[in-house]
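Note that one protein chain of the assembly has been removed; the remaining protein chains are unaltered in position.
Naming follows writing order (A, B and C), and every chain is counted from residue 1.
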């Protein structure tokens, strides 16, 4: 079973040379730390920066330089700033190749719910609806089950949707799964996790095709 | 009767303090020379410049700095450069207050034809269709009649249209006319030109309401 | 050159009245029109509708207007980090319309550029699409979203000149350029008002034609919402 850092490390392997990547808040933010140093990657933040770098050293924070999570950041060589409309042109126009974000629920047809729980204060969807409606390649990073132990990989989402039929891949503390027309295809098991454990934690249709290898992180 | 410079001088009086103005090719280009020096005006050219100045001195031409007529130009203090989409945002978004352009025909309901003569080589509409479809305030500068002596102010345009119901005012070598729901309203006569002369040169419905003053140029 | 300079925030906000619809630039507390907000608090203008990506925090940004119950409705993409906001929203005192961030940006740009509406895929199949026209293009579904209509747009830039030309700094740019010229009157406040002619015409982010009034703001606090740092090794 993986912890959050483990999930981030596994997702980092999905980041390929030449990718522009948008990282959501939470586990996705951690992914940047584990991307292979030998490949060329740039991180986009939808508030208007391409070429994001690490957090600043203490005393070097700039109030005018933040990411979409409102955290102070730095930029790397080759960075650029732009307005919000241009930022979403990059996203909607499919110039950002990979979007990694968290979710409360994913259904086996690729629907995602991650912005609203009826009865609770709704903070808003931010850029998530634009991201999931546009990106060619969406990876969800989340725990396989919620705090009550209920599956977050469902036949059909119960929460209000963020996007329909858009998720391509899900990486959880238990497994790597691909969204296919027939359901969640189990690609890899987390170290020490059995297929049976994954099956029990997955409410949506799970496809197990032959031997399922363990993740190599 | 006015010559082209006279028409330009008369139109220059329509340019008010604080106006952003787009000038078409031909007589409209001349207007810039006669705008009152005491008012604040900026000229926009749709190829991407605001704050156009006069032609450069010989030897100071810059191939990267032209107007929409492809002539070498200069800029004034406070000028800015921008891309074509932004340029037409200014036009379509009604940020340019006044458009002055030439025409082959104008009808008394405000239609304009100025881009195509069937049977002749068609060069294209350039930015004219965007300008006439968007501007709040469009003044046409032209001769009252064509080379054959036929009226260019018509009941209905015979040539392919550039825009419909958009012209607000026409200044010709003979008169200043306003486009109203009832027809061309005669506002001013060129020096020495009689109402009868204007009537004879106008095929579209001409409205003569009381004494028509002579232009003050 | 057409002079857009006004002496202060008070003159810049002339004509702002109760019930108006306003656009306000900024992302979180980054790049917000601090002086215009302070002046609105002083004016005590009421029942305003704010189109702004976020709603500030309890005691800064639009939170200052919320404290005084000056806002009737917020149109935003994300409104966390604000307890008073939550209280007013849950009590029904404050109306909230949540829309996708890219849709918000483009509805501003549509107003700026004279487009009546746009087709965006964002929100298709979700409650954001409810009651809206949808349409297929090349096998993909889109929602028709209309251009915003606002009375005032308040933006904050880094440098500007009396001609209204603006330059923004880093990610304080965000929605500010898209809101210029997107309302009847655009008011720009700048950290530094420089002499006309000192900005490179090639490097201006927003040409002055999109701005009606400009003034040099005072006492920018530029509060940091989430100070995150790394340790020197």
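In this text, a residue touches a chain if its C-beta (ideal position, glycine included) is under 8 Å from a C-beta of that chain, and two chains touch if they have at least 3 such contacts.
Predicted model only: the values in this text are computed from it and were never measured.
Among the chains on display, the ones the left-out chain touches in the entire complex are A, B, C.
When the whole complex is considered, the residue among C:21, C:101 or C:120 that touches the unshown chain is C:120. Looking at B:2, B:35, B:49 or B:142, the residue that reaches the missing chain in the full complex is B:49. Only one residue in the set B:97, B:134 or B:202 touches the chain that does not appear here, and it is B:134. Panel shows chain C; residues 114-121, 137-138, 140, 142, 146, 167-170, 201-203 of it touch the chain omitted from the view.
The chain not displayed touches chain B at residues 45-49, 54-58, 60-73, 81-85, 87-88, 91-92, 111, 121-130, 133-134, 160-165. Considering the complete assembly, chain A touches the hidden chain via residues 18-20, 40-42, 44, 49-51, 75-82, 85-86, 88-96, 134.
Just so we're on the same page, only the chains that are shown with their structure count from here on.
Separation between the centroids of chain B and chain C, computed from CA atoms only, is 36 Å.
Computed from the mean C-alpha positions, the centre of chain A lies at a distance of 28 Å from the centre of chain C. Centre-to-centre separation of chain A and chain B, using mean CA positions: 55 Å.
Each of the following residues of chain C touches two or more other chains: 109.
The set of chain A residues touching two or more other chains is empty.
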